[in-house]
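Have a look at this one before I ask anything.
Shown here: the complex without one of its protein chains, the others still in place.
Which chain is which? They are A and B, in the order written, and residues in each are numbered from 1.
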Amino acid sequence: MSVVDAALVAGYTVGDFLLLAAAGFTVLAIGMLYRAVKGPTMQDRVLAVNVLGTNTVVILAILSAALSEPTFLDIALVYALLNFLMAIAISKFTVERGGVL
Amino acid sequence: MIDALGTARVALVVAFTLLGLFFTFVSMTGVLRLPDVYSRAHTASQADTLGAGFGLAAVALTIGWEAAGVKSVLLLFFIFVTNPTAAHAIARAAFEEGTVPWTEGDERR
Partner (left out) sequence: MADTDAAGDADDEGAGSGTAGGDAADRSGDDADRGAPAAPTGGLVVPVEPTPTLRATIAYAVEAAVDDGFSTIHLVEIASWRNGDPDADSRAAKAERVLERAEAWANSDLDDLDGDRPPVTVATELIGADEYLFGPDDYVRVLAAYAKEHDAGAVLLDPEYTPVGNTTLLQPLEFALSNTSLTVETAPVTRPTRRERLRSEATGGRFVAMFGFSLAFYLLLGDPFYWFDWVTGIATAAIVSITLSRVSIDTEPAIPRTPMRVVRGVIYVPVLLFEIVKANVEIARVILDPRLPIEPTLNRMRVIVGSGLPLMTLANSITLTPGTLTVRARDSDLYVHSLIPSARDGLFDGSLERWTRFVYYGRASARLPTPRERDDCAILQGPDATEELPIAAADGGAEPSESGETPPEPDEGSDAATPEVTDG
């Protein structure tokens, strides 16, 4: 019997709880979207998108645990890599235009 | 059906998930409230890293000692290394573009 199926309260399992938590993370991510839209500077936006990306990784991982879909974790891993690369590339590109690419 | 060890594990999963939610909430509040890029980068790199760390730790605990669990631990380490680096890169980009850090008395941006 795995932890995901363990009963928590009133017939709900840990899996249900994790799904709820993923919903909570999504709500927080929507909050951060405000900063990505508002800015005001380019760096603010990159920062907000980076935080959003980290959040997405966590959501993917939690979904993978809650739904017992181990492949989601691979996607989360790739997403984390791309997220990091995005932040580095954009900040390098704004400082040293043409210096990296 | 589930032994004491299992109960402890479930309790830890719940605790870690709630802590992760809490610190991500702190990170969101910081990103929305703080006055400039530099101070926002603080919460983006730190509170968010910890929030993601707790979230992924909960995932690793849920999955247990399997390939997927190892992967989520790997993900955790990866985020702990890359998040501060990314925040540093962004802050540095702002610095080199000449953004002056906000100090007390400036108007909020």
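Basically, a residue touches a chain if its C-beta (ideal position, glycine included) is under 8 Å from a C-beta of that chain, and two chains touch if they have at least 3 such contacts.
Nothing here was measured: the structure is a model prediction, and the numbers come from that model.
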Residues in chain B touching the chain absent from view: 22-23, 26, 29-30, 33-36, 38-39, 41-43, 45-47, 49-50, 67, 70-71, 74, 80-81, 83-85, 87-88, 91-92, 94-98, 100-104
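As a working rule, only the chains that are shown with their structure count from here on.
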Contact set on chain B toward chain A in their complex: 1-2, 6, 9-10, 13-14, 17-18, 20-21, 24-25, 27-28, 31-32, 37, 40-41, 44, 48-49, 51-52, 55-56, 58-59, 61-64, 66-68, 71-72, 74-75, 78-79, 82-83, 85-87, 89-94, 96-97, 99, 109
Residue ranges of chain A in contact with chain B within the complex: 1-4, 6-8, 14, 17-18, 21, 24-25, 28, 31-32, 34-35, 40-41, 43-44, 46-48, 50-51, 54-55, 57-58, 61-62, 64-66, 70, 73-74, 76-77, 80-81, 83-84, 87-88, 90-92, 94-95
